[in-house]
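Every protein chain of the complex appears in place save one, which is left out.
Moving on to subunit A:
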Amino acid sequence: MLKQLRPAIGVLAFMTLVTGVAYPLTVTGIAQLVFPAQANGSLVRDAQGQVVGSTLLAQNFEGEQWFQPRPSAAGFATVASGASNLAPSNPALAERIGQAAIALGEQSSVPVPMQLVTTSGSGLDPHLSPEAARWQVSRIAKARQLPSAALERLIEQHAERPLVGPAVVNVLALNLALQDNSPSIRHEPVQ
């Protein structure tokens, strides 16, 4: 075995240079050149250039006037991300979902979408299904004194429908539009 030590150290050292240094540096170089926005975290900045978040990480939006993302088991913590890991048979899960459903259920007679009462795997799920977003429309419309149709249209504008996955809409993008009170919300489209 001792005779094999020299090649062992040599090969490991060489592979460290190739796969541990050259490879990530090459990828970083290409990434920063070709896709700088994504490579640096898909950051969203306000008019002053302040970072207000990342399109890929959910933020907590409490308050009637916002689209609320899915609940987070880790309280929207980013370091470290986390899930509830509650078993389907765990009574704590049914109890938590029951309470969440009651809290949300007063807003609408339609059953609460599953997404709005379950915590995601990452606790940072930035998306909702368009249905789960639409379910919140009447509440937001009332709080903001906006026509429901305008909000429905906003959801439709932001909906993404990939060929190989469920339709989603980015909650932060919706709320940014609400914050800016963007023209598409305020005015009926010109026919």
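Things to note:
Convention: contacts are C-beta pairs under 8 Å (C-beta built on N, C-alpha and C of every residue); 3 or more make two chains touch, one makes a residue touch a chain; residues count from 1.
Quick note on the criterion: contacts and distances are computed from a predicted model.
According to its UniProt record, the chain left out of view corresponds to "Potassium-transporting ATPase potassium-binding subunit" among "TusE/DsrC/DsvC family sulfur relay protein", "Potassium-transporting ATPase potassium-binding subunit", "Sugar ABC transporter permease" or "Serine/threonine protein kinase".
In the full complex, the hidden chain is touched by subunit A at residues 1, 3-16, 18-21, 23-24, 26-28, 30-32, 34-35, 38-43, 50-63, 70, 76, 78-91, 93-94, 97-98, 101-102, 105, 111-115, 117-129, 132, 161-166, 168, 172, 175-176, 179.
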